[in-house]
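The complex appears here without one of its protein chains, the remainder shown in place.
Read from first to last, the chains carry the letters A, B and C; within each, the first residue is number 1.
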Amino acid sequence: MTIEQTISQAGRATDSAAPWTPSVVGEIAEVISNDCVNAEYRHLVVRCGAVSASAQPGQFFQLLCPHSDGAQPFLRRPMSLYGADPVRGEVEFLYKIAGAGTRGLATLGAGDSVDIMGPLGAGFTLDPSLRHIVAIGRGAGLATLAPLAKAAKANGTRVTAIFSARRPELVLSVDLFTGQGADVIAVTDSEGTSGPAHIERILRGLIAENRCQAFYTCGSSRLLRVQQRLAREFEIPGQVAMEQQMACGIGLCFCCVRDFNVGGEIVSRRVCWDGPVFDMMEALP
Amino acid sequence: MTIEQTISQAGRATDSAAPWTPSVVGEIAEVISNDCVNAEYRHLVVRCGAVSASAQPGQFFQLLCPHSDGAQPFLRRPMSLYGADPVRGEVEFLYKIAGAGTRGLATLGAGDSVDIMGPLGAGFTLDPSLRHIVAIGRGAGLATLAPLAKAAKANGTRVTAIFSARRPELVLSVDLFTGQGADVIAVTDSEGTSGPAHIERILRGLIAENRCQAFYTCGSSRLLRVQQRLAREFEIPGQVAMEQQMACGIGLCFCCVRDFNVGGEIVSRRVCWDGPVFDMMEALP
Amino acid sequence: MIDLSVRIGNLTLANPVMPASGTFAEGLDKVMDFNRLGAFVTKTITRELRAGNPLPRVVERAGGLINSIGIPSKGVLYFLEHTLPYYAGYKPPLVVSISAPTAEDFAQLAAEMSVPGVDVIEANISCPNIEEDGKAFAMRASSTESVVRLLRAATPLPLWVKLTPNTGDLPDVARAAELAGADALVVANTILAMAIDLETFKPCLGNIMGGLSGPAIKPIVLRQVYQCARTVKIPVIGCGGISTTEDAIEYMLAGAAAVQVGTATFVQPAAMTTIIDGLVRFCERRDIARVADLIGAVLNEESDEVELAWVAPPQ
Partner (left out) sequence: MIDLSVRIGNLTLANPVMPASGTFAEGLDKVMDFNRLGAFVTKTITRELRAGNPLPRVVERAGGLINSIGIPSKGVLYFLEHTLPYYAGYKPPLVVSISAPTAEDFAQLAAEMSVPGVDVIEANISCPNIEEDGKAFAMRASSTESVVRLLRAATPLPLWVKLTPNTGDLPDVARAAELAGADALVVANTILAMAIDLETFKPCLGNIMGGLSGPAIKPIVLRQVYQCARTVKIPVIGCGGISTTEDAIEYMLAGAAAVQVGTATFVQPAAMTTIIDGLVRFCERRDIARVADLIGAVLNEESDEVELAWVAPPQ
């Protein structure tokens, strides 16, 4: 196995005359709102500085979660960018209450402070020449894909979004996609429509109509496998946003490694630094 | 030197048939109010259970202070009882913002929760046959003496309270004493009235008028020395509430020891357990 | 009904929760019903009268406490006349912690303490700096073995030996104590630590150094309990940073047959009974009939490959 230690993602010219400026910051942001979206998810909007608000789709932040009822999360918690507004100086997150950290986040109210660090990682690349792409996500994966819709629209690229969830009422972010003119197809476990066979049928339909020039996916290895199969069959490119337990979030600690298949060789990469968005064909589901 | 390890302050009959009940509790109390009294002190009133509300003058509680701006006080902080109302189920504290713990206390608002443990220690004893006593305190020491006024009144004992502070506007709790019919004499550094010589003159006056049958004091070793001298000269009994850095507050850890002079022998005692109120003549200022 | 009892050698405890030496005294009976405890453990007693260390004796730090109380002691007579009768009225067995500066003194004290009413001798051979050269007996396997051998010969009572976390040879020390006849090990005492006051530039403790206890040390001592439990056959009693039911269970899974709760009591005086209640609820929820089934139940598939895995992890 090989370990990939990409040296300089940003390629900073160290002897340039320009003074150094940060491209990742840890800052105290102000909570604008933090509302329930459904029984499991909350939507957090914060006011922040220019560096944070310049975050791109697929990037993430590390949030320092407030302590709640005796629990004191020591590390930051990674959260995908759900939306960014550089003009208003805002970033948004969509999160599920999973444990101590997210329980702490849920206690935040408008006007409170929250320490955010970002933008982190390599996000999605969107080729402006693409006319029609497919975004497939499940659960919190949809949070990660949401900002794509806006970016695609700016490029004139049409999006078909396939949303997978356990129950219809847990389908998230439909508005964010339809608001950007995307077509949304929701599939759920409770309705029996979220199985890989059914999704494959939907995708084959889209491919036949030339509405699937690229895959963007996140949140389900079962769906990833379906897409990888179709991508191979039809030579369609794709990108996947991956998750892994993180400590530093910025490539220092090597706790977030995953294996990737790069031309037949197994390569270990840091999800926080080399990703979280990777070439879909290299990902090992 | 001798160490005093009083075995059973409460003298519980272990083979009695009665089921065990607690006489000290750690409980979550509800903040009723937490207001500024002057530039340095705050007055905290909490709603609590019957055990806590039965606290006696001179006893104290250990408060678990909320975390504030990154600081996380690990241990509880000792605070003297400033008032107790067994009927309404309330206890009160008067505290000075000194460091991380009391800064955390200051963040509490009405309706918040605070974890209190008490009542702790041995309080003042008030002989009902006394007709006139003197209470002398400085700074937070007045908080400790305050509940005496009420208890003395219930006994029909008159109180003259001598309040020492740096500046007149820092003189505390006058109302609590005058409200119980006590005479209050305020002395301050800024007015030059708080020196030991001046206080001694006041005390000699009270003794001459037979208005000083016992001393109750707290908060100043300079004043303690004056009283000890007069007590010896006129054979007046006295009690002093002492402070020491504490960890457990209930006699387990032996970190709060102080030396006392017991009939010429130096004895080490736990302030939290054997005190905080001690025989004034045994205290080493 | 969950069976909470655990066996430590020939002694059966009603439940696995007891106080740590030096963090328990009679005053706590105001907070909890003493008859609910698995055992009583006294503050360490010495033969000579001792005043303890200079003040300040404690300072708090992130997730813990550093103490340099030392061992203030009123001596043996006071114990026999006052402390012993006090505990006689209660059901839980009485564990008496003792210490001495030499192995001979230690053994003699153990003999003097082996009186009716005392159920277990806990030999605190881990108190920092109490041996003549400043090292505790428990720093080395050899000094551990010699003192425990003398102690073993001196008392017919169950003998628990309390180890120090400050040694790099813990499994060797544990093995030496077992070999020399200990009935159980208590792992562990406090970790030597220090703090400096930035206002005065002086050490925060009168004794300069002290022992760290509390949640901060839990992961370290848990590892030591795991190492010891894999090394010896006698029961290991876990002690270090246990504040919650979860902490107690983590220790039992790592191999502890019982647990001692110290510093947590200073913060939540009812910590021990809260933990006992929590053990019942945990076992009920997880359908575990006997709390003793938790002992050493960590699922550890690669247990034999730890060192190897570190050097040459699976490719």
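Operating definition for what follows: a contact is a pair of C-beta atoms (placed from the backbone, for glycine too) under 8 Å apart; a residue touches a chain by one contact, two chains touch by 3 or more.
Remember, predicted model here, so these are calculated numbers, not experimental data.
J.: The chain left out here touches which displayed chains?
T.: Missing chain, whole complex, touching shown chains: A, C.
J.: Any idea which of C:L4, C:I45 or C:A193 touches the chain not displayed?
T.: C:A193
J.: Considering the whole complex, which of C:A216, C:I234, C:V267 or C:I295 touches the chain not shown?
T.: Answer from the full complex: C:A216 touches the omitted chain.
J.: One chain is left out of this view; which of C:A254, C:A270 or C:A292 touches it in the full complex?
T.: Reading the full complex, the residue touching the unseen chain is C:A254.
J.: Check the options C:G22, C:G38 or C:G64 and report the residue that touches the missing chain.
T.: Missing-chain contact among the listed residues: C:G64.
J.: Out of A:I97, A:L130 or A:I250, which is the one that touches the chain we can't see?
T.: Only one of A:I97, A:L130 or A:I250 touches the chain omitted from view, namely A:I250.
J.: In terms of residues, what is the contact footprint of the unshown chain on chain A?
T.: 1-3, 5, 7-10, 12, 14-15, 20, 22-26, 64, 72-76, 117, 245, 247-255, 257, 268, 273
J.: Just checking the interface: what residues of chain C touch the absent partner chain?
T.: So the residues of chain C touching the missing chain come out as 50-54, 61-64, 66, 68, 70, 101, 128-130, 134, 139, 166-169, 191-196, 198, 200-203, 206-209, 212, 215-220, 222-223, 226, 241, 246, 249-250, 253-254, 297-300, 302-303, 306-307, 309-315.
Everything that follows uses one rule, which is that only the chains that are shown with their structure count from here on.
J.: Measuring centre to centre with CA averages, how many angstrom lie between chain A and chain B?
T.: Going by mean C-alpha positions, chain A sits 58 Å from chain B.
J.: Measure off the straight-line distance from the CA centroid of chain A to the CA centroid of chain C, and report it in whole Å.
T.: Averaging C-alpha atoms per chain gives centres 48 Å apart.
J.: Round to the nearest whole Å and give the separation of the Cα centres of chain B and chain C.
T.: Taking the mean C-alpha position of each chain, the two centres sit 36 Å apart.
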